[in-house]
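In what follows, a single structure is set out as structure tokens and then discussed.
The complex appears here without one of its protein chains, the remainder shown in place.
Here is chain A:
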Amino acid sequence: MHKKTAFSFPDEVLEHVFSFIQSDKDRNSVSMVCKSWYEIERWCRRKVFVGNCYAVSPRMVIKRFPEIRSIELKGKPHFADFNLVPDGWGGYVFPWIVEMAGAVPWLEEIKLKRMVVTDESLELIAKSFKNFKALVLSSCEGFSTDGLAAIAASCKNLKELDLRDCDVDDLSGHLLSHFPDTYTSLVSLNISCLGSDEVSFSTLERLVCRCTNLRTLRLNRAVPLDKIANILRRAPQLVDFGTGTYAADLRPDSYSDLAGAFSSCKELRSLSGFWDVVPDYLPAIYPVCSKLTSLNLSYATIQSPELIKLVSHCPNLQRLLVLDYIEDSGLEVLASSCKNLQELRVFPSDPFGVEPNVSLTEQGLVAVSSGCPKLQSVLYFCRRMSNEALVTVAKNCPNFTRFRLCIIEPRTADYQTLEPLDVGFGAIVQYCKDLQRLSLSGLLTDRVFEYIGTYAKKLEMLSVAFAGDSDLGLHHVLSGCESLRKLEIRDCPFGDKALLANAAKLETMRSLWMSSCAVSFRACKLLGQKMPRLNVEVIDERGPPDSRPESCPVDKLYIYRTVAGSRFDMPPFVWTMEDDPSLQLS
């Protein structure tokens, strides 16, 4: 192989050194140092992350990294979460499983986000990977409990089965009974999204009993409160617990039973679930509150007074997800009680109501920003905002890495001055120099994009809706945001000019989504022709874009860089703009 001089290390040494380098970015850098490092690195890379499953083919990945043990894939664009990507668009995992089943039999871990997973795929996983350990499906769909049963039955070394917000066809309640009696290696189980009304509690209890390494258990809504105590007693080592329905007829013995069960869990740090909460039962969790770092109450329809009481018991809280029932008053208490808070998400309880149903305004956000110095990540739904509040928040929290504000009514102006919120968001990007993710809302002109292009140099993901005046806005973002990887835009008056002028930028990004904007079909074709390393997908359910004039705007546009060329699994309402202008549209 290579001549070893006194100045080069043997491959094994380099490999050993590389094994301490885990991050993809660093691994990628290592691989670019020289050819021999590229070779050594590719043979010892164990984890691969593919941010867009269509950016590369499975064969290419496996050819370069033949010894991977873990793969993470993302499929549909983020706006698919909000039903903006028509059903059937794509993101099928099956071709990946097929390739890996043959070439990477030692695969241990598969993590998927926004992909279509079929029972056939799951069955193939169960059959092909003898040492399979972890399956994490996040916002996936297309499979049923039958496929999961195959995994449970066959994967003797399974440690993790995590279904987050998946759309699962729940055919029976007996998934858990497919774990063999000899199976004990479960560490993490999340079935919170399963809808079945029947769960065999005895099966669940026996499973929990024999899996002594269980750390994470998130149950689904079907599990009633009176069953929780038994489960908790059998798993006092739990670190992360998600309840089912948190409602039961109030009986003194069942309450004390529950409270006792919770207090036996000394390691509990994270709680979630809490559907249908009966407030009287909430104090049962007080024994564990002082050590809680993460609390997800975003399905709990309890009011501000109860929330305040609860939150005051949790001084070590780092992460809180809650409905806007908490109100400004509750957020003020949060600000004074939880000094370690790093992440806050406030969801709307009545997103379509015309009038506000709760008193949650910009004041709550200001209070938290002022009281919680470690706050880094915010997702906040509210109905009014002011530039003044945003500037205050920005100055209070220069450490923000994620800031997503959703003012529910599109194009809402500053409620005090009636001006656009350009200055407020401008302050956010100016003061928060490490901002990686930003979502805008409210009334915004091209000016906010000027600020973003000027200041948001570390911004990686930007979500824009109902904002801007002209192509200049888009141009500011594409030309100014050096770290931009993902840009998603809906209902903005951005057309061809900025897009075409910044075509090269698109190759430095993972993807661009534009829907209900003003990009013409002609521009899409031009981009597709001139930029062979981009897939320019026109998504239009009205029919073929060439049945309309070229200057007609397309409905939806999804552009992503790829080394795999056009994909072959497109539905009839998706057209990829071809490299060769003489090719007909398929």
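Here is the rule we use: contacts are C-beta pairs under 8 Å (C-beta built on N, C-alpha and C of every residue); 3 or more make two chains touch, one makes a residue touch a chain; residues count from 1.
The rule is short, and it goes like this: contacts and distances are computed from a predicted model.
Asks: If you look up the hidden chain in UniProt, what protein name do you find among "AP-4 complex subunit epsilon", "NADH-ubiquinone oxidoreductase chain 3", "Auxin-responsive protein" or "Origin recognition complex subunit 4"?
Replies: From the choices "AP-4 complex subunit epsilon", "NADH-ubiquinone oxidoreductase chain 3", "Auxin-responsive protein" or "Origin recognition complex subunit 4", the unshown chain carries the UniProt name "Auxin-responsive protein".
Asks: Out of A:325, A:403, A:425 or A:575, point to the residue that touches the absent chain in the complete complex.
Replies: Answer from the full complex: A:325 touches the omitted chain.
Asks: So which of A:240, A:257, A:460 or A:496 would be touching the chain we can't see?
Replies: A:496
Asks: Which residue from A:174, A:458 or A:548 sits in contact with the chain not drawn here?
Replies: Of the listed residues, the one touching the omitted chain is A:548.
Asks: Of A:476, A:510 or A:561, which residue touches the hidden chain?
Replies: With A:476, A:510 or A:561 as choices, the missing chain is touched by A:476.
Asks: Pick out which of A:70, A:303 or A:316 touches the chain that's been left out of the picture.
Replies: A:303
Asks: Please output the residues of chain A touching the missing chain, sorted low to high.
Replies: Per the touch rule, chain A residues meeting the hidden chain are 79, 81-84, 87-88, 90, 92, 94, 116, 118-120, 139, 142, 165, 167, 169, 171, 193, 197, 247-249, 275-279, 298-299, 301-303, 325, 347-354, 357, 381, 406, 408-411, 419-420, 439, 443, 445-447, 450-451, 453-454, 463, 465-466, 469-470, 472, 475-476, 479-480, 490-491, 493, 495-497, 500-505, 516, 518, 520, 522-523, 526-527, 530, 548-553, 569-572.
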